[in-house]
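In this view, the complex is presented without one of its protein chains, the others remaining in place.
A and B label the chains in the order they appear, each numbered from 1.
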Amino acid sequence: MRNGVMRADMTVEMEPSLTRGHAVWRKAATVRGALTLLVGGSVLAACGSSSTGATTLAPTATPTPVCTGTTTNPGYSNGLATVAGQATTLSGAGSTFVAPMMSVWTKAYATSNSVQVAYSSVGSGAGIAQLQANTVDFGDSDAFMKDSDIAKAKGGPVVQIPLVQAPVVVAYNLPGIASGLKFDGNTLGKIFSGGITMWNDPAIKALNPGITLPSTPIAIAHRSDGSGTTNIFTDFLTQTSPAWVTALGGSTTSVGKTVAWPVGIGGKGNDGVSAIISQTPGGFGYVELDYAIAQHQTYGDVENKAGKFIEPCEQTAANATVGITSYPADLRVDIVNESSNPEAYPITGLTWALVYQNQTKAAVAAGLVNFLSWVLTKGQDLTGSVNYTPLGPTLQALCIAQLKKITVNGTPVSP
Amino acid sequence: MPPPAGVGGGIAASGVRVAPILLKRGRPRIADRIFGTGVSITGGIVLVVIAAMIVFLVLQGLPAMQQYGFFSFITSSRWTPSTAFPNVSHPNPYGILQFIYGTMLTSIIGMIIAVPLAVGAALVITEVAPQRIKGPLSALVDLLAAVPSVVYGFWGIFALIPAIRPVVDFLTTTLGTVPVIGIAFQGPFFGVSYFSAGLVLAIMVLPIIAAVCREVFRSTPRNEKEAALALGATRWEMIRIAVLPRARSGIVGASLLGLGRALGETIAVTMVIGNAVLHINSSIFSQGATMSSVIANEFTEATEPFHLSALFVVGFWLLIVALVVNILARLVARRGVAL
Partner (left out) sequence: MTQLALGTPGFRNRPALRRRRARSAALVGLLIAAVVVAVGVLAWVLVYVAIQGAGALNLGFLTQTPPGNPAAAGGGFFNGIVGSLIIVGIAAAIAIPLGIGAAIYLVEYGRGRLSATIRFFNDVLIGIPTIVTGAFIYAIWVTRFGFSGFAGSLALAIVMLPLVTRTTEEMLRLVPNELREGSLALGATRSQTVMRVCIPTALPGIITGAMLAVARAMGETAPLLLTALGNDLFTEYNPARRMSTLSLQIFDNAVTGFQEGQSRAWAGALTLIAIVLIFTFVARFFGRRVRTSDA
């Protein structure tokens, strides 16, 4: 147990093919895997989850194949019935990690349901702070609220609902070098703590034989604001890099929404970091996948728990939850570097919507439940357009169930 | 309404038209008193606003000040909100010395560049330029002030920084290697830096200083200028003898006004300074942070204990610095020229 979060056990093994990049996988495996997921998911939905403790599930079957560039729409239909009397506008703030996805969601939701959800991409830390101060209707963070955070929230207990999954990539600006430079956790930890300062350092060369690396200094770009993306990335570094932990002074200070970065330029938001990488020769930083793709940036492959160097994409991010057998009741799960699945991208994170459990305004409560239910069903089909990964069926069902906890003046909004 | 005897009667009889309001009694006086009171209240609003600002900033900053001590903020240069647990009081994890340093450094760089340019521009507008282009030239310099600061920041990232990169690279390889002072000019240069912020600030305060200097130079007595010219002075000598000596305190006042603006500028600086909040960086070509940039960046997300309160303390010190500089500016400029 760590931070009150239950870690999952992985038991699934697979025989991967070793062609990387936009390789072609066995189509049979695709179809079989997809069918198994769907069947397993629907069985689960029919059974429902137990009301006490965590749900234990049969391990879901073969993971989806790697990085084909095509997207699969899960087509969830288990949304809650529309609650009447909803507000026509909602106000949210938080994570930049989810911002492109949230932008697509809110625009589509306004077109289909005539409710305008205004979301400000100000960083996970700001999202939590504004929710605590009760100045917004909902927050969003890629680092779930700890008990100490919830204690400071003015409106009482907080329901935290994962919305979508996405990888954090390490993007670099090296003209002439393509995507796919290989990094392992400890090397990344040394680079980001200032132990390795040049691109042609022997440690990087050892991981990438055959690639001529320039003798440019590494210009680290990190977040200057309180960031869930930082939390995901430093979580990975803490788990895989003793050098990082030592440089940051111990495992309590080496992970968090803000850390004391020994080197590098601070940028505000995922956009700030990706802008710095683009504008600085030799730039190197961590950003959510869509930002790197939209900026036509090159990014690296990272070694996962099974020892393979994995390209981040929608499919490998989905594999990061393959094999997770149980989720905590409050859905505060840490999925970073959890899966032993050989095709899982290790630096994958979730993002949580943060909503007060005891709402005071019926219209706002109805609006929130309707919006989040839509996001968890129809919204999951829109993830491919911005390179995000829909939630797996087990987690998605738990999230829908979580929505039922929201009450207004004592009565549940959606019983 | 019959005109009262003695006033309207005589005038009305003589055919002169009298404004009807003059013939009323009583009501205008009450209206006048209400008007006077209302106007006095609006006059006092300015004082109320400033006083309220100081009071609220102190109130919001009080928790952090009580936790860590009033002066510990400006004696520490360590800003690490993530280690700010309530039971840790020393050293203060919210030290703001590096923000004060950043604010001062960027403002000084800005002033060093802007003041000579502004004084020169003002002199040209008042003394050198032909009559017909005085107006357009003056308007052009004023237009610099009309450009919003967010546009300056945006332009700074994409146009200015790439343009100065070769110059800075040259400086880091030459000045950066000189012993002693070389520390202040070392690379590597990543674009965003104290220096870039200083340049952007220079452009932003130039029109303010130039506008005030223009008024200062324009108030030079004409006969003194003509006397100097009559005695055979060249144009520069006339400027040096007749215009500049009188204008000294005015120029200082104008510079202080520009400094006040530079100290408070937030958005443009945030976009080009790099936001390195951890400690003071020695080179002017490295990243830093200013008091306003840290408030703008961290305000909406301050969740650690005393974080938001510490930001209000930063705001409080920023207000004090801005007040002191602006008060000085008004005092000095007032003595030099009637503003």
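Going forward, a residue touches a chain if its C-beta (ideal position, glycine included) is under 8 Å from a C-beta of that chain, and two chains touch if they have at least 3 such contacts.
Small disclaimer: the values here were computed from a predicted structure and weren't measured.
K.L.:
Omitted chain: which shown chains does it touch?
P.N.:
By the stated touch criterion, the chain not on view contacts A, B.
K.L.:
Per the definition of touch given earlier, which of B:65, B:123, B:161 or B:247 contacts the omitted chain?
P.N.:
Touches the omitted chain: B:123.
K.L.:
For the full complex, which residue in B:36, B:69 or B:221 touches the chain that was left out?
P.N.:
For the chain that is not drawn, the touching residue is B:36.
K.L.:
From the list B:105, B:203 or B:251, pick the residue that touches the absent chain.
P.N.:
Only one of B:105, B:203 or B:251 touches the chain omitted from view, namely B:203.
K.L.:
Touching the missing chain, which residues of chain B?
P.N.:
19, 21-22, 28-29, 31-32, 35-36, 38-47, 49-50, 52-53, 56-57, 59-60, 116-121, 123-125, 128, 131, 134-135, 137-144, 146-155, 157-159, 203, 206, 210, 214, 218, 234-237, 257, 260-261, 263-267, 271, 292, 295-296, 299-300, 311-312, 315, 318-319, 322-323, 325-327, 329-330, 339
K.L.:
Could you list which residues of chain A touch the chain missing from the display?
P.N.:
89, 91, 93, 99-100, 103-108, 110, 116, 118-122, 133, 135-136, 267-275, 278, 287, 290-291, 293-295, 385-386
In this section, only the chains that are shown with their structure count from here on.
K.L.:
From the C-alpha centre of chain A to that of chain B, how far is it in Å?
P.N.:
A distance of 43 Å separates the two centres.
K.L.:
Looking at the complex, which residues from chain B come into contact with chain A?
P.N.:
Against chain A, the touching part of chain B is residues 80-83, 157, 161, 188, 190-192, 270, 274-278, 287, 297-298, 300-304, 308.
K.L.:
In the complex, go through chain A and note every residue touching chain B.
P.N.:
It is residues 93, 122-130, 132, 149, 152, 217, 219, 224-226, 253, 256-261, 264-268, 275-276, 279-280 of chain A that touch chain B.
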